[in-house]
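One structure coming up, written as structure tokens, with questions to follow.
Note that one protein chain of the assembly has been removed; the remaining protein chains are unaltered in position.
After this line comes chain A, so read on.
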Amino acid sequence: MIEIWSYLSEGPLLWLTATLVAYLIGDGIFRATGRQPWANPVLLAVILLAVMLHVTTTDYATYFEGAQFVHFMLGPATVALAVPLFGNLAQVRRMALPMIAALLIGSLTAMLSAVAIGWAMGLDGATLLSLVPKSTTAPVALGISEQIGGSPTLTAVLVILTGIIGAIVVTPLLNLLRVKDWRARGFATGVAAHGIGTARAFQVNETAGAFAGIGMGLNALLTALIAPYIAGLFL
């Protein structure tokens, strides 16, 4: 028994399977609650797996050997975002002005308000700098954080938390504000909460998902260009 366990727990099969099963359980709970935003399948799956890793004293490197196959698909999935984008191309062309304005306002609000709140609560300089790119997709955010003098590891945590927070708050928030336009809802979510927000948008509406994908891509570009100046404002 122990031998079988030690064999399986070292190979990729167990943790790849566990990742898919944990997600299916998370997604099942999400559906069972009538797709309540707080029952976010990513968050539920992450908690389940974290408990499993803790109980079995498995380290993340061992886990990732299996989970990397899932993680790897993020790349092709990002390329695949071009398809719903193409399907909405006529809308996208007509919406160039709202998109540019919402990108600038959404992106600047995300960066400036996060740093301002952190500063007001007494966070130190390097921590504030790590906050600047937190709304950007992870690979870009880590690069920016390093470049402006933040901590990439802390930024990675902040990016994922931002995505999960965005995915949870977006539906009740925009219902409260009575924004019904799926393009506006999706785009703002992609700008503020990158891929995890985009994944949430796809759960709700395909047009929202397409616009979220564009928002995520454009914000990656904008943040990379202006983060050094934002960082300069606070130091």
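Keep this in mind: a residue touches a chain if its C-beta (ideal position, glycine included) is under 8 Å from a C-beta of that chain, and two chains touch if they have at least 3 such contacts; residues count from 1.
We take it that contacts and distances are computed from a predicted model.
Colleague: When one chain of this assembly is omitted, its UniProt record names it as which of these: "Secreted protein", "Thiolase family protein", "ABC transporter permease" or "CidA/LrgA family protein"?
Modeller: From the choices "Secreted protein", "Thiolase family protein", "ABC transporter permease" or "CidA/LrgA family protein", the unshown chain carries the UniProt name "CidA/LrgA family protein".
Colleague: So one chain is hidden, and I want to know which residue out of A:Leu8, A:Ala50 or A:Leu233 touches that hidden chain in the complete assembly.
Modeller: Answering carefully, the residue with contact to the hidden chain is A:Ala50.
Colleague: Just checking the interface: what residues of chain A touch the absent partner chain?
Modeller: So the residues of chain A touching the unseen chain are 19-20, 22-23, 27, 40-43, 45-46, 49-50, 53, 60, 63-64, 67-68, 70-71, 73-87, 89, 91, 95, 97-99, 101-103, 105-107, 109-111, 113-115, 117-118, 121-123, 127, 131, 134-135, 137-140, 143, 151, 153-154, 156-158, 160-166, 169-170, 173-174, 177, 179-185, 187-189, 191-193, 195-196, 198-200, 202-203, 207, 209, 213, 215-217, 220-221, 224-225.
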